[in-house]
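Every protein chain except one is present and positioned as in the full complex.
By written order: A and B. Residues from 1 in each chain.
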Amino acid sequence: MMTLFGIPTAALFGQLLLGLINGAFYAVLSLGLALIFGLLNIINFSHGAQYMMGAFVAWLGLTYMGANYWVALALAPLVVAAIGIVLERTMLSRLYKLDHLYGLLLTFGLALIIEGIFRQLYGISGIPYAVPKELAGGWNLGFMYLPIYRAWVVIASLVLCVGTWLLIEKTKLGAYLRAATENPALVQAMGINVPIMITLTYGFGVALAAFAGVLAAPIYSVNPLMGSNLIIVVFAVVVIGGMGSIMGSIVTGFMLGLLEGLTKVIYPEAASTVIFMVMVVVLLIKPAGLFGKGA
Amino acid sequence: MLKKALIGAVALTALTAAQAQAQYSDSKIKIGVLTDLSGTYSDLAGKGAIVAAQMAVEDFGGKVNGVPVEIVSADHQNKADIASSIARKWYDAEQVDAIAELVTTAAAIAVREVSKEKGKIDLVSGAASTALTNAKCSPTGFHWTYDTAALANGTANAVVKNGGKSWYFLTADYAFGHDLQAQTERVVKANGGEIKGAVRHPFPNSDFSSFLLQAQASGAQIIGLANAGADTINAIKQAKEFGITQGGQSLAGMLVFITDVHSLGLETAQGMMMTTGYYWNRDDETRAWSKRWSAKMDGKMPSMVHAGTYSSVMHYLKALAAAKTDDGMKVADQMRALPIKDVSGFAINGKIRADGRMVHDMYLAQVKKPADSKGAWDYYNIVRTIPGDDAYQPLADSKCDLVKK
Partner (left out) sequence: MTTNSVTSSATGPNKGVSRQAIFVGILLAVGLIAPFAVYPVFLMKGLCFALFAAAFNLLLGYVGLLSFGHAMFFGWSAYITAHAAKEWGLTPEIAVLLGTFCAAGMGAVVGWLAIRRQGIYFAMITLALAQLMYFVALQAPFTHGEDGIQGVPRGHLFGVIDLSDTLNMYYFVFGVFALALFFLYRVVNSPFGQVLKAIRDNEPRAISLGYQVDRYKLIAFIISAALSGTAGSVKSLVFQLASLTDVHWHASGEVVLMTLLGGVGTIFGPTAGAYLVVTIQNYFATLGSWVTIIQGVIFVICVLAFRAGIVGVLRPFLKKRGIEA
């Protein structure tokens, strides 16, 4: 068996790959959180629940309507975003004039409801979702065995992240969005419908979460609790990266995933806590976060 | 206690006494089935255990010396604190006389503490740890279906003798997993095998990939799965995804239930060795009982936990009738004295020891090839019968303080 720095390469690269996959989920989720935060000034606590709903919509579609993985990947984000938009219009929009903490509490409550309903219906043991047959199997790279599906997850997330970044930084729509984030009143005065932009942005952020949920379904199996534990890590990622930039949250997500993977090789006991420890260090050195502006 | 005494004092006792000479502290016998109804272990225990307990009550006639028997149930979600507070509430405020099933060692031990304090009977079926008949033993506590020692003595012995000498463990990180790993290590070493290491995973867990990579890196021939239920199923499936089984390492599930084999499918599970306390398709008696159970459970077949729950509740009812009281200590004495025999075909050569262990014959089974299976749920070949005294920890080794040395 080949080794690198005294560690078998299969284990090292394997763990780094798994870290990269986790990082992909962190990136997509923190990207959505950052988008929503930028315009709505709320932290969407139900983000994890919406990620879970993405996975469930995929599974329900497959079970009851025969919709395969690829259909689910396209439709589940739309379905979950539609639900998100309804929630934003009927509930969240009433809170914009209040302390932003109420938005956090409301979305926390929504997360409990969604999670509770799915737990009540499907239990917590998790429902398997098969890897689509186009992506089944794996490549033996010599130094490690790479399941094709996991490679696909990394690539799909990267494309999604870069696409979102381009959309916001390089298009006119993105320019409106950035302007509204800076100064909503001024943008409204220029004749742009800011409330609709807010609603659509929330929907888009939720759709990102649901997309990640569909990607996750074949790996983690479909489980009502899959989002709630992940979302807290993503919060830490967001604190580390700062809410300032889109690219910042993407880069931070992937980097922290890799770091977690590396920790699993070097000191597995710390793997679940390493991101939180990084957060503590960042808070001490740069309270606004690595990419954050101001305090 | 106070409340219970008050209720007991209220008129009803007179009525009961008139119906039968027996002394039951309220006009009812209540058996609580405390199990996992929504989580990782809900297939192998869960609703099926409640059904089994109800069957026992029906088969017994629904009454003990004229006093009606009722089954109540609750979901402990595999959490010790929830189990403990439900048990306390049942005993203190709802006149429950005994608690049965109790999958998940952490929950079972929590209930054992409460039952022991209150002098009530517990009938552990689903939980596996030998702690229940060692440090945590109780004069009114019974461990019925199987335990980690029996699993290790059965499965690990067979695997090592088939050439699996070096082991690496994937262990569920709680009392059950630790105990199962320790018991297996004991057997592996006694047979000249070698332990390469172990990694503990959270319970419950859905993604085993990073743990499997650690196991792969260890180079051990056998990856021992010291976990259960959905955890075992996920680990086996993901080992396939990461090419571990193709790479020459094999997996040994130290605790595999027939429900797990059903989820995995014979294609994946074929050839696996396992130790079980019950197999529905073993003889006419087991088939007859299992088919009755199956009719109530949408055609599924019972796991050993389901059959064990039936058997333990049935035996408890017999002891209640013989003791003519629901006093925990007196019923426990009767349980130890009476022969164990019921129509499920469970507990062959069964007897209860001083430490609360119900010792009975266990079976070493191998999963059939898909071609050899003659129908739904026809999954096992029974390789050999392990006599109870060989399967379980010898009484002399028990650390239970009830065992006279």
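Some observations on this one:
Rule of thumb we're sticking to: contacts are C-beta pairs under 8 Å (C-beta built on N, C-alpha and C of every residue); 3 or more make two chains touch, one makes a residue touch a chain.
Here the structure is a predicted model, which is why all the values come from computation and not from measurement.
By the touch rule given at the top, the unshown chain touches A, B in the complete complex.
From the options A:Val239, A:Leu256 or A:Leu290, the residue with contact to the unseen chain in the full assembly is A:Val239.
The omitted chain makes contact with just one of the residues B:Arg88, B:Lys165, B:Lys196 or B:Arg287: B:Arg88.
When the full complex is taken into account, the listed residue touching the unshown chain is B:Ala106, out of B:Ile31, B:Ala106, B:Ile121 or B:Met273. Touching the missing chain, out of A:Val71, A:Leu112 or A:Ile148, is residue A:Leu112.
Across B:Glu70, B:Asp173 or B:Asp390, the residue that sits in touch with the chain not pictured is B:Asp173. In the full complex, subunit B touches the hidden chain at residues 1, 3, 37-38, 73-75, 77, 79-82, 84-86, 88-89, 92-93, 105-106, 109-110, 113, 173-175, 202-203. The chain not shown here touches subunit A at positions 42-43, 91, 94-95, 99-102, 104-106, 108-117, 119-120, 228, 232-233, 235-236, 238-239, 269, 272-273, 276-277, 279-280, 283-284, 287, 295.
Simple rule for what comes next: only the chains that are shown with their structure count from here on.
Taking each chain's centre as the average of its CA atoms, subunit A and subunit B sit 40 Å apart. Of all residues in subunit A, only 1, 7-8, 10-11, 14-15, 18, 119, 123-126, 128, 131, 138, 140, 145, 147, 149, 219-221, 223, 226, 261, 264, 268, 271 touch subunit B in the complex they form. Residue ranges on subunit B touching subunit A, taken from their complex, read 37-43, 199, 204, 206-207, 209-210, 213-214, 216-217, 219, 229-230, 234, 237, 241-243, 247.
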